[in-house]
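Sharing a structure below in structure tokens format, with a few things to ask.
The complex appears here without one of its protein chains, the remainder shown in place.
For clarity, chains are labelled A and B in written order, and residue numbers in each chain start from 1.
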Amino acid sequence: MSSTTHDAHHDHHDHAPPKGMTRWLFTTNHKDLGVLYMVFALIMFFVGGAMAMVIRAELFQPGLNLVDPHFFNQMTTMHALVMIFGAVMPAFTGLANWLIPVQIGAPDMALPRVNNWAFWLLPAGFVLLLLTLFMPGGGPAGGWTMYPPLVLQLGDAFPFLIFAVHVLGISSIMGSINIVATILNMRAPGMTLMKMPLFVWAWLITAFLIVAVMPVLAGAVTMLLTDQYFGTSFFSAAGGGDPVMFQHIFWFFGHPEVYILILPAFGIVSAIIPTFARKPLFGYSSMVYATASIAFLSFIVWGHHMFSVGMPLAGQLFFMYATMLVAVPTGVKIFNWMATMWQGSMTFETPMLFAIAFVILFTIGGLSGVMLALAPVDLQYHDTYFVVAHFHYVLVSGAIFSIMAGVYYWLPKWTGHMYDERLGKWHFWLSMVSVNVLFFPQHFLGLAGMPRRIPDYALQFAEFNMISSIGGFAFGLSQLIFLWVIIKCVRGGEKASDQVWEGAKGLEWTLPSPAPYHTFETPPVVK
Amino acid sequence: MSQAQGAYYVPHDSRWPVFGIPGMVLLAAGFSLYLNGGSWGMPLMVVGAIITLIMTVMWFRDVVNESVAGKYNTQVDASFRQGMAWFIFSEVMFFGAFFGALFYARVFSIPWLGGDDPATARYLWDSVALSWPTAGPGFLDLDYQAMGPLWLPTINTLILLTSGVTLTYAHHAMKENHRNKVIAGLAATVLLGFIFMCVQSYEYVHAYQDLNLRLDTGIYGSTFFMLTGFHGLHVTLGAVALLVMLIRVIKGHFTADDHFGFEAAAWYWHFVDVVWLGLFVFVYLI
Partner (left out) sequence: MNLKMLTRALSAVGGAGLLLFAASALAVPESEWRRPWALNLPQGVTSLSEQVYNLHMLVFWIVCIIGLIVFFGVFYSVWKFRKSVGAVPAQWHHSTTVEIIWTVIPFLILLFIAIPATQTMVKIDDTSDYDMTVKVTGYQWMWEYEYLDEDISFFSRLDRDSDRARQRNPEIRPQDVEHYLLNVDNPLVVPVNTRIRFLLTANDVIHAWWVPELGWKKDAIPGFINEAWAEIREPGVYRGQCAELCGRDHGFMPIVVVALEQDDYEAWVDEQVNGNGEAEETAEVADEDNGEVAEQEDMSMDELMSVGERVYGNQCLACHQAEGQGMATFPALAGNDQVIEDREWVKDVIINGVSGTAMQAFGNRLNDEEIAGVVTYIMNAWGNDSGEEVQPADIRAAR
């Protein structure tokens, strides 16, 4: 920008981080912010999980056991919002912050101040959102999809919900702009696009999706706000609008959003499997193209959430065909991972266990997605527990499992210590078994006719609900092990080597463990 | 991508974002309380807005100072460009939501309500025929007039297009180091933006007072005011940004090959311009 740059780098040459609270408040360091994001995500995972436990406890038996139906609806709504915007997205963003600069050989993120802002907007948004639970009338109870006119029946919580979504949206957009700028602009010499680790590629595309669709969500909720308080008629037939119009706008955001929740997972798994198979990733470039195709298709499939709203036939068919197509590039990814393992030399440390479980369980979720994609049968599946089972397979045993795999994989790099492998294995096996006990029976419930979002059910659903709840409690408790492993690893443990994993490749493994506060101030040269 | 010019500038720490956070919370919570009818809402909102404003000003001041001090190399400059470009893209998508609503209403919901969907029209809305512009089947007795393209909107279109020209003129002048021409071009642009907003405000008054066209005039009023309203907001922001650039030009912050702040504001202005063209065609013309 200016010709007098030669003294610029003298400014930040003290390598130790500042001490105290202000370090975390004012930090512009990508590793600090990565850690903040991940800690925040972990807390939110437990908050959202606690809400899920309320749901599962109420559904343990038929009858009104624990909470009022209205509070139950608040729990499902908040559970979803907290898990999606509070746990999974921030966890991925945290990983991106920590890893992308070190994976591409950059000194930091491109826009460090914006990075700080984007993070601190998150707690702000969640203060606004979670406080509504204590308001007269309670928190949002219209589902995370916020369909009008139901959402307009909210009490005092309504405008807080809207503005919380705005704030969280600004946070994700700013975080993503930063990531795109970093990837496109900060790569070390020689780090061409097609040499980037797949996690970086996945995030480049994810960030693009976020920048493209979060503003659309902001627009949608803004229209809700004006419909409620300023007399507009976007979603009211009397004024010439249509409640279904909201659904179109929402799902134009919402479907890309679910891929926002899975593409970084693909990136993580693509890093872990080659490491523990000790064999290069199969089909790197087709992985990149597949990710890009999924992202492209994600913009034209939103109608599959709306097969029952009475769209014209042509619309139904179009969305059905487009949705089915997504299976093709996703299948390419699955098969590429399988091919990577084929003729490898595998060991099964905890990250690898989670990654393998991811491949299988995500496939189950994806395949039930293909069933849902068929418009005529979705008229039966829609809004039943079959859908709930589908999306928890892709979200919990997909997104969450990948995050856990990633945390185990990079934890030694972050802390400098090996985590407790034995506890890690316990965590994996307990989670693996219980997550299936939790969500597999929900397929049956849905097919047998149990609608979702109900606090009480007919007697024939009692058995499977009880099984599911038991699985839920077990899965929840298993996560305490995860927490314990992390705490233990931060506090000490066997010293980790720089390479950490025998088969690991990539710039991050050339750094010391734990990685110093500032890295790659002089860019490495990538051949 | 090149690292040729030495290390990338990473600020030590940054207090303004965190300083601004309570501002955002107060702004949001205050506005919410206000909408819920609480008496605390307004004052909280004002405090929140002031904090947010201070944050913005101080943050940009830091950046300007660093830029003037020459801490940014071409790579930092490129990051800013990326950032601004993607930010504008996100704004485009925000407008996309509202344009989407307009198209949906015109192509689907209005025709359905007005007879294309026979059961809906017959059993729910007494088979009234509807055609754009309309306030919807529930407000048929509403007496209002639509806003045509003549003459104010057309004049405004010309004003904005001209402002695009004057801005480009300023940009060329900047590249050739003609400071006075830059100042003239920029000043003209800001002035045109100001006139645009005056005309727009006049149009709103006219709509409310003479045409009885209001925000709550069904879907027509909703889309009309929300689209033009958000556009107006962006024009105002863009004009403020250009004004700041004008001051910076006068202060001599920019050189012929180093004036990203100016360019960012200019991009933004062009984006606002393009949105207006879309508006003009889809809201006023057809």
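Everything that follows uses one rule, which is that contacts are C-beta pairs under 8 Å (C-beta built on N, C-alpha and C of every residue); 3 or more make two chains touch, one makes a residue touch a chain.
Remember, predicted model here, so these are calculated numbers, not experimental data.
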Neighbouring shown chains of the undisplayed chain, as defined at the top: A, B
Touch with the omitted chain, as defined above, among A:Ile356, A:Met404, A:Val435 or A:Ile486: A:Ile356
Residue, one of A:Tyr408, A:Phe440 or A:Trp509, that touches the chain absent here: A:Phe440
Residue of A:Val244, A:Val288, A:Val407 or A:Ala515 in touch with the missing chain, whole complex considered: A:Val244
Listed residues A:Leu25, A:Ala57 or A:Ala327, member touching the removed chain: A:Ala327
Sites on subunit A contacted by the missing partner chain, in the whole complex: 61-64, 68-70, 73, 136-138, 141-143, 147, 149-150, 152-155, 236-238, 242-244, 277-284, 286, 308-310, 313, 316-317, 320-321, 324-325, 327-328, 331-332, 334-336, 338-348, 356, 359-360, 363-364, 367-368, 370-371, 374-377, 379-380, 382-384, 436-437, 440-441, 444, 447-449, 451, 453-460, 462-464, 466-467, 470
Subunit B, residues in touch with the chain not shown (by the definition above): 112-113, 117, 119-120, 123-124
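By our rule, only the chains that are shown with their structure count from here on.
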Rounded Å distance between subunit A and subunit B, as computed from the means of their C-alpha atoms: 31
Subunit A-touching residues of subunit B, taken from the complex the two chains share: 1-3, 5-18, 20-21, 24-25, 28-29, 31-32, 35-36, 59, 63, 67, 70-80, 82-83, 86-87, 89-91, 93-98, 100-101, 104-105, 108-110, 112-113, 124, 130, 134-139, 214-216, 218-223, 225-226, 258, 260
Subunit A residues within the subunit B interface of the complex: 1-6, 8-9, 11-12, 18, 22-23, 25-29, 106-108, 110-114, 116-117, 120-121, 123-124, 127-128, 156, 159-160, 163-164, 166-167, 173, 176-178, 180-182, 184-189, 211-216, 218-220, 222-223, 226, 229-234, 236-242, 245, 248-249, 252, 521-523
